[in-house]
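Note that this complex is displayed minus one protein chain, with the remaining chains in position.
After this line comes chain A, so read on.
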């Protein structure tokens, strides 16, 4: 009681946050029971009859989830590897140019960060539009037949990777660049005296020094490997169903099951799988990193 009175002021300040987090983050956890239930709106979650693992058997026997799962994991794997290496590479180049030259490039590359995936959808539509888009015009100059971009799934892995890198590059390069700027210049001076080339300095000083941040961001991304940026897969593709073989991911699958098909059992089972496996993955990667080097661990 005494601690409560002593800390009352701060507790009161934190209270709005506690309440909002409770309602919008903790109460929904109760919904994790959903996939084990045959949910009926009139009965509510708790009183709906149990169904055991029916929803999961149903879900995993269907082809849609397997496809979404495969797409989600492949895209995220490429995004992590390619996104991280390109951003680090750009940050290293920024460093080579020095503070003066970087400003303009940094500002320009940052612009896609400020737009929503909806506006990005317009930007890609301007390029890919099947009748009037820039890419089909270019194909026309070379006497090629126009490509029906929004009907042909095979082009989309490439398009989506370009879109994701384009939108995220400015922002992640900035994080790495800031970390590079924080490195003590003495290291580089010592390396110069030893005659190390600029390339050698980048490999042996810059990259190892920012490794903790790279690792931390990679861990966070591995933890989210079952999640996708819904907007990218929904808006840039115009949600064209012909593209689903290469563009359907777990998030779009859950959304479609819930909103378009109203299949609560399937949607909640897929969501449950995503939450639990994602959580286990964060714990696991963090555990491994802590074993290797405890300074780099997240918690």
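Keep this in mind: a contact is a pair of C-beta atoms (placed from the backbone, for glycine too) under 8 Å apart; a residue touches a chain by one contact, two chains touch by 3 or more; residues count from 1.
Everything that follows uses one rule, which is that contacts and distances are computed from a predicted model.
Enquirer: Look at the options "Carbohydrate ABC transporter permease", "Periplasmic nitrate reductase, electron transfer subunit", "Tricarboxylic transport membrane protein" or "HypC/HybG/HupF family hydrogenase formation chaperone" and return the one that UniProt uses as the protein name of the missing chain.
Expert: "Carbohydrate ABC transporter permease"
Enquirer: Taking the full complex into account, find the residue in A:58, A:155, A:188 or A:230 that is in contact with the omitted chain.
Expert: Of all options in A:58, A:155, A:188 or A:230, contact with the hidden chain holds for A:230.
Enquirer: Of the listed residues A:51, A:84 or A:275, which contacts the missing chain in the full complex?
Expert: The missing chain is touched by A:275.
Enquirer: Contact with the hidden chain only, please: which chain A residues?
Expert: 3, 6-7, 9-14, 16-18, 20-21, 23-32, 34, 41, 45, 93, 96-97, 101, 104-116, 118-119, 121-127, 129, 131-134, 136-137, 166, 171, 174-175, 178-179, 182, 198, 213, 216-217, 223, 230-231, 235, 238-239, 251, 254-255, 258-259, 264, 267-268, 271-272, 274-275, 278-279, 282-283, 299
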